[in-house]
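Working notes, beginning with the structure itself.
Every protein chain but one is kept in place in this view of the complex.
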Amino acid sequence: MRSSTATAATAGGLALALMLAACAPGTGTEESPSEQPQEISTDVAALGDITLTVWDQEVRGGQDEQMTQLNAAFEELYPNVTIDRVSSSFDDLETTLRGALTGDDAPDVVQANNTRGTMGAFVEAGLLLDLDDYADAYGWRDRYSESVLAVSSYGDGGATFGEGALYGLPQTGEIVGIFYSRAALAAAGIDEEALRSGTWSDFTAALATAQGSGATAIQLGNLDGWPAGHVFGPIQGQHVPADEIAALGMGNAGASWTTPENEAAAAELQQWVEAGYFNDGPNGTDYDAAWQSFSEGSAVFLIGGSWLAADLEAAMAEDVGFMAPPPAEAGGPVATTGGTGLPFAITAQSPNAAAAAAYIDFITSDDAMQMLADTGNMPVNRTAELAPAEGVNAEIFEAFGTVSESGSLLPYLDWATPTMGDTLGAGLQDLIGGQATPTEFLEGLEADYSAFTQGG
Amino acid sequence: MIVSRAERAANYAVLVLFAAFALAPIVVALGTALTPSTTSPGGLEVFRQAWTEGEFSRYMLTSATVAAVVVTVAVLASILAGYAFGTMRVRGSGWLFPLFLLGLMVPAEAIVVPLFYDLRTLGLTNTLWAVALPQIAQSIAFGTYWMRAYFRAAPRPVMEAAVLDGAGSWRTLWSILVPIGRPAVVTLVLLVFMWTWNEFLIPLVMSPNGTFRTAPLALALFKGQHVQATGLLAAAAVLVALPVVVVYLFLQRHFIRGMVEGAVRE
Partner (left out) sequence: MRRGQRRWLPYAYLGPALLLFGGFLLYPLARSVQYSLYSWDGLGASTFVGLDNYVALVQEEQLRDAFGHALVLIGFFAVLPLAIGLLLAAVLNRGRVRGLGLFRTVVFLPQVIAMVVVAVAWRQIYAPEGTLNTVLRAVGLEQLTRSWLGDYTWTLPAVGMVGTWVQTGLVTVLLLAGMARLPREQYEAARLDGAGAVREFFSLTLPSIRAEIAVALTLTIVAALKTFDLVYVTTGGGPGTSTTVPAYEVFQRAFREGAVGSATAIAVTLTVLIFAINLVVNRYVDRVEP
């Protein structure tokens, strides 16, 4: 039998070689996804009965609530449209989107991460609809600030990021900053007011104080790799000029990871680990488990995104506070990671582009911004006027206002290249786990970044 | 057999120790599910909540549909092919049958990438067929091998008597051989059911938009959303494992025989 296995393999191989037409991978999928550019129409009621499939990742409490309410309101306004909503976690959406978008029955509206790996790759492959005409029809360029639209824009069919045609609209603003527990601050003997009005070195001193008092200074759940990016971002903002971070984060040529400034940032993060500021084994702790235990009083600080506010407030009520990473000098400019929530985009194949555009218009309208604020989210537009009077969201809105007006909102670093999410995630785990020196960590990032900027 | 009392006691100790090792994680999962916490109601209520929140009624139905299709098609095709290989002179069986054996070893990872892209071109992803057909092919590899072994061992006199009675090959198969071979067929049905129910990679890849999301996949996604609610997550895990475990507890001889003999023969 054994020798006949070889015969079988040979015979089978030959037969199959014949069957494999001259068909190279990817040749069957090149017909342009939508045959005719569809007419730009804003009259949804006239479109007849439509089912609009929408994929989002708004699964956490307040996010889910606003989405549910807005969808219901849209269906009420246009009874001829039914929304088929598919929501999954951020990671799961990232996993499934690439496959789904290229299929025949792609969803109509998807929340596609701004990154080159996601939105950029889709634009390059002609899978997303250029929204410029709808932007004119609905007046989106007046509704949004230019900088917000820029991070959802790609030019030259995906080659440049940050300019060119518009491919999506975000609902929310995001800012990465420092959550803290007031009770834990008091227990560690840290004065909240002094901390809020202080400088970055006051903050790092507070970390040492917290650690010295026997508490866990910072809670971090980095099992997935990317969460530590939100800790590294603000640290990097202290050391590296904002325009360099922007180039690195958007994968545009002309910057470098292997600079003394970046080295200082990476070294500071590693020092935090060595000083014992983090909980035991951040690399083995789940992201959601981390903020959950922070809300139960396990640590003094949690460095993370404003999207956690609704859930943290629900669990901690007035105990939770938020501040932007403090400036290097008192009163100086503030820089931190942030920007917009994931933009909603329309697939190129969607036969319901007009309805999809109306939907995106609806969920980003001024009324929708109100709804977002009411459900504990930070709307990307009208942020200042919708700021709540008190609570953690008041502090978040204020921080976002300060940073976006007088400071710098830095891009998420994984936006840079298609593989940067994985490179950065694994690199940060290595850095935190003591497996890589700051230099090695940065060399890994530089290799990814320069391969992309030179190759593209 | 004479074994000292001390040795006997030691034997039982080893037995109990390893049974405990095998059961511990299952007990822990059950315990986690049943214990109430801030994020989970505990008791039996937790299963109801996991069932509704994870929409498991929908995904279990998908799993059941996929399993039914795979089992039916794969077992039928395997019986027919095993019958041909086991009782007839097939020209070319010298390389044809080993080809099926080769298929036994091919991991899903090796076929799933082109399957996905080729079926996508044909517009077949996100259909029942995209999820079922690759699993049917994998099951046929084992099924043909398994049924051939049965047919080769089937009593010759019975088959010869059937031929004398004027029964054609078709009738001999269905009215004589399959009925006596019921245990072998049942074993095959159970194994294919288990493999299909437990499969993860193929449904993960072949139905990206979630139309044919099977229960194990739903569990993995449920984990993404409820990782902090350990009780709820453990309950969902128990629910997904339950159908196969229940069948196993009742028909364990078939499972063990199938996996042991299926592997040892030849």
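Letters are used for the chains, namely A and B, taken in the order the chains are written, and counting of residues starts over at 1 for each.
As a convention for this text, contacts are C-beta pairs under 8 Å (C-beta built on N, C-alpha and C of every residue); 3 or more make two chains touch, one makes a residue touch a chain.
Here the structure is a predicted model, which is why all the values come from computation and not from measurement.
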item: Residue, one of B:Pro134, B:Gly181 or B:Gly210, that touches the chain absent here; value: B:Pro134
item: Positions on chain A contacted by the hidden chain, ascending; value: 2, 5, 12-13, 16-17, 19-20, 24-27, 29-30, 94-95, 98-99, 102, 117, 121-122, 124-125, 127, 222-225, 279-286, 289, 293, 418-419, 422, 425-427, 429-430, 432-436
item: Touch list for chain B against the chain that is not drawn; value: 1-3, 7-8, 10-12, 14-15, 18-19, 21-23, 25-26, 28-29, 32, 73-74, 76-78, 80-81, 83-85, 87-91, 96, 99-100, 102-103, 105-118, 133-134, 136-138, 140-141, 144, 159, 163, 169, 194, 197-198, 200-201, 204-205, 215-217, 219-220, 223, 230, 233-234, 236-238, 240-241, 244-245, 248-249, 252, 255-256, 259-260, 263-264
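Definition applied: only the chains that are shown with their structure count from here on.
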item: Chain A - residues contacting chain B, complex; value: 1, 4-5, 7-9, 11-12, 25-26, 28-29, 55, 59, 86, 88-89, 91-92, 96-100, 102-107, 286-289, 292
item: Complex interface listing, chain B residues touching chain A; value: 39, 94-99, 101-102, 114, 116-118, 120-121, 123, 125-126, 205, 208-210, 221, 224-225, 227-228, 266
